[in-house]
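Shown here: the complex without one of its protein chains, the others still in place.
Chain IDs A and B follow the sequence of writing; residue 1 opens each chain.
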Amino acid sequence: MLQLSAFLAKESSWPWTIANTVDTDLISLLTFAAVTVIVGVVLLLLSELLGPRRRDPQKDSVYECGVPLLDDAREPFTVKFYLVAILFILFDIETVFLLPYAVVYKQLGIVGLIEMGAFLFVLTGGLIYLWTRGALEWD
Amino acid sequence: MFSLPALLYLSAFLFSVGTYGVLARRNILVVLMSLELMLNAVNIALVSFGRVHALTAFAGEHSGQIFTLMVLAVAAAEAAIGLSLLLVIWRRWNTIDLRQLCRLNG
Partner (left out) sequence: MELTISGAEILAILPAAILVVTGLVQLFADLGRSAEDKHSEKTHLAMIGVTGFLLAFAALFVQGSGASAGELYAGAMTDDLFGRMGAGVVIMTGLFSTLMAGSYLASRGSNSAEFTALISFGAGSMALLCQATNLISIFVAIETLSLAVYVMAGYFKDERAASEGAFKYFVLGAFSSGFLLLGMAFIYGATGGSVALTDIAASNGQQDTLFSVGTLLVLIGFAFKVGAVPFHSWVPDVYQGAPVVAVGWMAVAVKASSLFCLCRFLLFTGGGNDLAQLLAAISVVTILLGNLAALNQQSLKRMMAYSGIAHTGYLLIPLVVALSGDGSSSAASIPFYMFAYAATTLAAFGVLAAISVGSDRDQVHDLDGLAKNRPLLALGFTVALLSLAGIPLTAGFIGKLLILSNAIQQGFLLLALVGIIGSLISVYYYLRPVVSMWFREPKSSFELVPASWGITFTVALCGFATICFGLFPDWLIDLSKRSVEAILG
């Protein structure tokens, strides 16, 4: 463990701090965020501590006016949403490889294009398969 | 502003939260989220190591960042598989409670 702590403590001799990348303008943003959070928390706490509390069944019911509730609001969503969500995750995250490629596609030349093409070929294969199997049909 | 140890501690903390979630929670969805949290905690460690090493040892070496991109893609695929298994279990037995699922086995 000694070595580990020595490893972690090496920051002084190494330029390991990442401070130079963080813009000092962000300080004001952080202050703003902190103030917002603090004010909100303080207000909530105050009303919790100082406010009078008189309970009666009328007040504890969900709505004081309107129609009575039919059901719990936290129903599970239809399965279709999950299927679409799962497919979305998959195809959404694959752009993670397209973004770096877009930055350097000129330097990578024709071989890079072919490799990206192979990647997209497999990806499109999956999409076409889904489509033909009817995974994208809503009904 | 952020030193490497601080980032590593953050990563270790998140990883521990994820580990705890996988081991202790019984809701399958929470378990899946904890698994993602574990992978993403490691991502933080990878990116910070990568940043540090890019500044020092190997100039222009970015394997940490590349590793993170790969892990992201893998994590997405893993989430998709996990959610589909969850769907199968939910459709068939109407439960996403791990203990109930294990009790089914009898």
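Worth pointing out:
Note that contacts are C-beta pairs under 8 Å (C-beta built on N, C-alpha and C of every residue); 3 or more make two chains touch, one makes a residue touch a chain.
Given the structure is predicted, the values throughout are model-derived calculations rather than measurements.
Here the chain not displayed is in touch, across the complete complex, with A, B.
Take chain A: the residues that touch the chain left off the picture are 1-4, 7, 107-109, 111-112, 115, 122, 125, 128-129, 132-133. Residues of chain B that touch the chain left out of view are 15, 18-19, 22, 28, 31, 35, 38-39, 41-42, 45-46, 49-50, 52-54, 56-58, 61, 63-64, 66-67, 70-71, 74, 77-78, 81-82, 84-86, 88-89, 92-93, 101-102, 104-105.
Criterion: only the chains that are shown with their structure count from here on.
Put simply, the C-alpha centre of chain A and that of chain B have 13 angstrom between them. Listed in rising order, the residues of chain B touching chain A in the complex are 1-5, 7-8, 48, 51-52, 55-56, 69, 72-73, 75-77, 79-80, 83-84, 87, 90-91.
Partner chain B is touched in their complex by these residues of chain A: 8-9, 11, 14-19, 22, 76, 79, 82-83, 85-87, 89-90, 92-94, 96-97, 100.
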